[in-house]
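The other protein chains are all here in position, but one chain of the complex has been omitted.
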Amino acid sequence: MDKQFIPRGLRRTTFGKFMAWMIPWILVLGFGLYAIYLCLAEGLFHTNMDNRFAFGLWIYLDLTVIALGAGAFFTGFLLYILRREEARAVINSAVVLGLICYSGAVAVLMVDVGQPLRAWFTFWHPNTHSMLTEVTFCLTAYLTVLLIEYVPIVLKNRKLRQIPRFLVFEFQLHKIMPVLAGVGTFLSFFHQGSLGGLYGVLQGRPFAFREALGIWPSTFFLFVLSAAAAGPSFVLVMTALVQGISKKKLVKPEVLQFLGRISGSLLLVYILVKAIDTLVWMNYTSPMVGFSAFEFYNAGSFGTWILVLEVVVLGLVPALLLVNGHMRARPLVLLGAALMTCCGVMLNRFVMTIQTLALPTLPFDAVLSYMPSWEEVATFVAVLAYGVLLYSLSFRYLTLFPQEKDIRQS
Amino acid sequence: MDQGTQKKSRYGMLIDLDRCNGCGACMVACAVEHNVAPAEHKATARTGVTWLRVAPMSNGGEFPATDTIYVPMPCQQCEKDTPCVAVCPQNAVDVDPATGIVGQVPQRCLGCRYCMTACPYHARYFDWWDPQWPKGMEQALNPDVAPRMRGVVEKCNFCHARLHTARTKAAAEGRESINPADYVPACVEVCPSKAIVFGDLEDATSELAQAVKHPHVFRFLEKLGTESKVYYRSDKQWVLDKAKSLQTV
Amino acid sequence: MKLTRRDVLRFAGGSVLGALFTPIPWKLLDDSSIWTQNWSLIPPLPRGPITTKFTHCPLCSAGCTAKARCVNGVPVGLSGVPNLATRNGMLCAVGLAAHHVAYHPLRLSGPQAFTGKDDGSVLMPVTLDALLASLGPKLRAVMSSASAGAVAVLDQRPGRAMSRRYQKFLSGIPGSMYVVSPSREDGMLGTLRALSGSPCGPMGFDFENTKTVLSVGAPLLDGWGVPERMQVLFADTSASGKTLMQIESSQSRTARGATTWLPVVPGTEAALALSFANVIFREGLYPKEIERTITDFPRYRELVLRYHPHPISALTGVSPDTIVDTARKIAGSPSIVIAGADPARGPLEKSTEILVAGLNLLLGAPARSGGITLRREMPDVDAGAMPETPLHRVPDHSIGLLIMDGAEYGESFPTSLLKRKMVADGGTVVLLSPHLSARSASADYLIPTPSPFESWEEHPTPPGAAAASFSVSAPLLAPRETSVDAVRFLGLLSEAIGTGTEGSTSPEAVLRQRSDAIQSAGRGTVYAPDGAEGKPVSAFSNGDEAWQAFLDGGCWVDEPAAPARSGRFSILGTLTDDELATAARPRQREGAAITLTPTGVRAAMSSGSISPILSKIFQESDLRGNSGTALINPTTASQLGIQDGSAAVVRSRKGTLQVRLMLDPAVRPGLLQAAVGPWPNGTSGTETMDNEGVLAICEVQEDGTWRFTDVTIEKA
Partner (left out) sequence: MFPWIYEFRWTVGHIIFLGVFFTVAAVVVSTVVLALRRSKKAIADPRREALQWTSEFEDLPAVVRACRHQLSGEVKERTCHHEFDCRSCATHPQFLARTAPAIHAAAEESLCGISMPLDRYYHRGHTWVKPEGDGTFTIGLDEFGSRMIGQPDAVALPEVGSAVLANGTGWTMRKRSSDLRVLAPIDGVVVEQGGPDKGWYLRVRSEGTEPQFRHLLRGHEIRPWLVRELERLEYALSSDGIGLSLADGGELMPDLWKQSPEIDWEGVWGSMLLQA
């Protein structure tokens, strides 16, 4: 029925089966859209956020998906700037993943703010000292870049490419892709950093506050590094996941190993810097403002285990596994380590967003707890469903893995 | 009114915690003054809007060796590196250099709540609901303060509307500076136990400038270096210890 | 030169382009963008001339002087009047928003009646005529039949000129009763009057001249009496040189502010009082003349000597040394002993009240400076007052038809107490109130009286005041057409039963009569609210002048009573030996049961009677509990496995209650303090009526008290 839209030479499941996969996600998306409608039309009281937990699941989601979405910019950087041809096998998939992550994040952000219609005020009255301004500017610009990067992939659809105009435009666009990749890298560097800076500048939150290097707090650089490290891992994990779900081989094993190696090396650097940063914070930054760093880890259920888990178990361990060629060659180890890398970065974002807000500042504050409302979870899941839908559509009708047909035919 | 010709002021407060008995009159007067809407049915202590909040602080002792004081917590009007000002993406928060008052422009606020996470005093409040007054009550609203819409952040501004009124009066009477008696925030005015002293810290002769020199005067989270202008005083040692000590969870 | 169309277009295009490089379009865009953010959803602000009027807060018996800021004559803000000679010029949290009450969503829109009270009846709007047509025959029936019970008026704001009207109305009905609220702050003074051997006028506390106050549970620093007066005298005792000693089981706000706090085991206050007396007796610290003036001195002495501090210490949890020190302290200086309780907790047990009141007699406090003053009666037109019976002292099942007025003052009591006083079939209850409340559910007929600030209000002597006082508030708002004031209602009722109307028919005229009475009595001083010197009443040449002074917000304060010798008293009153024996015994606790005790804030125990804005302190902060919250000690909570803020079900023999438990180390372990708080902006009429809150599960004891109830707590 939709066969004429499926790229030639690729084997895709029947339309019926495809719809059977899509419909549940469409329902989930619809449910999430209802929750979003409630939040937009009636107010944010539908969430379980409050004046003390002013940021919740959504901001966590934003920070996490943007960190993972870094795979798009980093793969582009590897391919177009560093000319690593291995990356070509996953670039289209990475662009779609990046687009999903960023557009999802921006959509959730628009629900999260109290007055989304005023979002443009940030451009009109920008406070250039605010990390959020930097994030907003870079995010919008980079989302535009991602959309432009997505256009050629769409235009190469079997039906669309029959229109000569599209094919030619795609061709021209593709030729200047390195420029866009360069711009994307630049923007990503800044907004990943600014997202880190978002919390690092919070002088009033000693748990998050970090020393400044130049005009940016250290978290700026930590976030850039960790996102660059997690991005390839996420692309790796997602590729493996799609291979698993579609039961097809999509890329050559060398490609995954290449991604793993890049991810591992960057993660190793990140962990090193993170360790130094943590030590400086514990011994200097935090005591300076009157808080003993370990006090933070006595609060509620946040013990020092969370630090060990983040830095060692989900940081150092996967980094060592990934840089070791022998370990990396085992597909399960490779996948596991990449997954751990992603989890480590997710945990880092959790600590920065949720733990920071849960911890008390005033002497009569209590440790707060926060449990997202169903509307928040539904919105979260809607983004997930949106991602699955967009990716599934792209996977079915567009060429996401150029190696796929070659692997089949060889 | 030309701000340039005005004398620079730094308005501040000193709250005597030993006098405060937690009656809440300041909170109610504040809400009435600033046309804060009554709570929605589901609002709680964590979603309510109270520009000034009185929070109990316990010495942590076991019964009967227990003691509790009440800490009125308005915006602390931080002066240096004001945490909320730097973070606002669209310049909806500013510090008035002429008064030292941290102002909030609700019409420009995006409602991102970044300033709320930045504020260590939790003195900022978000309008989670549409403001709603019982039918007819709008005629009992204070004509000097515009109500805020849903989805923005609001906070104490030391009754800026009263400052404006005092300035208008001064201008009408041909004075360059306002009469301090004309500018008294609502919470200060109504406190039945007269626990709050308000004034200009810049004016060394003011009651406030004198009173903050007392050794039992402190500010919360002083080490953060925000140079807040709301001072507290207590003669109880445990209060001083708790306010100054490292945080104990 | 010829202008072509092309030239014009080029000029226009060029202008537009040029304008882009000027600030004009940008600033315009900016201004309009900000302007568009002024939503139409937010209400327009009132505009008009701003005026200031002096009035008095009508929400409780203190009647504090207030300054109203008005726009178009409508009050938009209230503030206190500091440094007033009468020392009642600072408003409390509830009073500061009194001008909102008229707009409360629970306002009654017209007369309403329950149709068929017992079989799942519903409240229906009725016309006033229909209401009277239905009520009149019932009233006549009760009047004519002895078995149908008595006609009674429950006046929760006694002492008004209106109260006199009720008394006059009742005096025409044989067997009728004039009932007052069970929990009155100056209830102990009533007890003292009852102990007097000879007829005795009203009494007050001479706090100004006293040195030491021993308060047995009275919330002196938390809205008791005239709040500002208490604040000035006792909030900073180091400045005033006074001592306030608070005996209370938990650390209340008063206990915190007091010089010393004696944490006492709940229900053992009587034993503690006897133990103080024991020390005073053994050390001979009492004035010797009381041996003559107290009629039952030997019996008292014999009783007291059994209460040595050591055994009593074990009973009450107060150390022997503290008992001895406290006794010496109250005996060593002019001192007052007050018995009282949190306004929601109701009256003390009769024996406790008598034994605590007795300490005053033992110390020779009556008619002494710094002790208990004998106050003059307020000048009045209608003589022949009826005796006041507190509701809990009314014989059970004796009231056939009850008219309730002043319930909006919020002094609450369990509905079960009211039910018990009504005849078996429930009788007929008429409630005069501007709004719906939990009390409305007990009524058959609801009369919508004008709301505060719409009505003519009078503020007679506040509880515990040393001298009589009186002030008037003229309405600031136009009353609703459907409102029926009490004077008119009483007139209509009199007409309906054929006794005819007497006297003035408007509330204003009723107040004017009292003003005239004060003027013609010629005593005391009227203090203007602007802080000017008081003007002696004798200086008013006629009633109009005095009335004008009242309309301007003046407050009349009576002369102090002429020094009088205290009469003879019976210190144990009618207490029997059995009663005395049980009075000093601690409450029997069943197993591991928790003791529930209600707590509340004066004038704020009902949702409709206060401003919705009070959600700020009752709902939007942890400052005061609302009707869904209860405080519990962290130790007790951890024994029960309960966490801060968690929901729980409290179960007593009377029923169950859902609460949110808040941990507070100031609450005595084993005690559960559940708030009879309001839900200021949160409930609909039916919810308000159906939800009596914690009082619904409080057990009313034989003597009509409900201080303590054994409960169990389960996690919800």
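Quick notes on this one:
Labels for the chains are A, B and C, by order of writing; each one numbers its residues from 1.
Keep this in mind: contacts are C-beta pairs under 8 Å (C-beta built on N, C-alpha and C of every residue); 3 or more make two chains touch, one makes a residue touch a chain.
These figures come from a predicted structure and were not determined experimentally.
In the complete assembly, the contact with the undisplayed chain comes from A:Leu167, out of A:Val154, A:Leu167 or A:Leu272. Across A:Ile26, A:Leu40, A:Val106 or A:Ile148, the single residue that touches the chain missing here is A:Ile148. Set against the missing chain, the residues C:Arg10, C:Lys27 or C:Arg585 yield one that touches it, C:Lys27.
The chain not displayed touches subunit A at residues 3-4, 6-11, 123-129, 133-134, 137, 141, 144-145, 148, 156, 158, 161-162, 164-165, 167-176, 179-180, 183, 186-187, 215, 399, 402, 405-406, 408-410.
Everything that follows uses one rule, which is that only the chains that are shown with their structure count from here on.
Our note on geometry: subunit A versus subunit B, Cα centroid distance of 39 Å, whole angstroms. The centroid of the Cα atoms in subunit A and the matching centroid in subunit C are 60 Å apart. Once the centre of each chain is set as its mean CA position, subunit B and subunit C turn out to be 31 Å apart. Listed for subunit B are residues 40, 43-44, 47-48, 55-56, 58, 108, 130, 149-150, each touching two or more other chains. Of all residues in subunit A, those that touch two or more other chains are 115, 118, 121, 124-125. Interface residues of subunit B facing subunit C in the complex, by the touch rule stated above, are 19, 21-25, 27-33, 35-36, 38-41, 43-45, 47-50, 53-56, 58, 60-64, 66-68, 70, 107-108, 130-131, 133-143, 146-150, 186, 189-190, 192-193.
The part of subunit A that touches subunit C in the complex is made up of residues 115, 118, 121, 124-125, 366. Contact residues of subunit B toward subunit A in the complex are 40, 42-44, 46-48, 55-58, 71, 73, 81, 83, 86-92, 108-114, 116-122, 124-130, 149-153, 220-226, 242-243, 245-249.
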